[in-house]
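Here we show just some of the chains, and they stay where they sit in the whole.
Chain lettering (A and B) follows the sequence in which the chains are written, and residue indices restart at 1 in each chain.
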């Protein structure tokens, strides 16, 4: 694969939650990311690989190491990772330590992609662009901004990420 | 306004087309962009300003000069312009000549934002990210890619943009 390809790793999170009436609850299902990318008419070559299907509050250190391993061992140099927003910054730290030399952009959503009104497609678009335009490092694309992945936190009550902007020029 | 603010100029295009049953035809209406940005939970400061409401096949040189003027005279250094896709590259040339020193990202959509399935939010997300991460210059965010705005063309039949990737690192 050329360095033009983008790898998308899916790990779960709200973005992929669906409601199951028979269970009276929401569960993470097979990722809606491929469908979103098709709807977005993405013509750039890409792959989508599922690493796990977890709410990020349930990710263990071993899970984060597995996500980092998938990123490190892939041929692609530009990687988007969809992830639950609650512990996205934790995974960012592990990625920064474990995966040098690649542009990695974490994103997710506060509303499931299956909702009529959702931040999912916009966030995925931000991540896709940042994966192409940012220098190697770990970034987070949420709340309309591209953040340095190590200098941002989630303000859970406000439903937004706050932090330091990237210096990529 | 700080240089963290993003200016969004809307000019029309498919992204803002709506169907009017009483007229048996489509028309470009008040922009759906503000609603899309709200749905995307964008927390970065931004303004949305309508320049015109035209299918890009109907834009005159005077219209493109007006778009460039709005970009040049605004205080913001990071600008997203939503635009019809058919002559987006024409406007890019005028912007490159008329608006130095700013990061300008053109985007649009092949399906109206009002559709259930549309590339509009994803493209807008790409543009928002590119406006923050690309160096000064004119860029086009379409078909899942961020292009150098002067090195890209629209393949109308294929429904995609093809061109040269940006060198922003």
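Details
By our rule, a contact is a pair of C-beta atoms (placed from the backbone, for glycine too) under 8 Å apart; a residue touches a chain by one contact, two chains touch by 3 or more.
Owing to the predicted nature of the structure, the values given are computational and were not obtained by experimental measurement.
Every protein chain here is a copy of the same sequence, 2 of them drawn, and the whole complex in this file adds up to 4 copies.
Methods note: only the chains that are shown with their structure count from here on.
Centre-to-centre separation of chain A and chain B, using mean CA positions: 24 Å.
Looking at the complex, you find that chain A touches chain B at residues 4, 36-37, 39-44, 46, 110, 116-119, 121-130, 132-135, 141, 143-146, 159-162, 165-166, 168-169.
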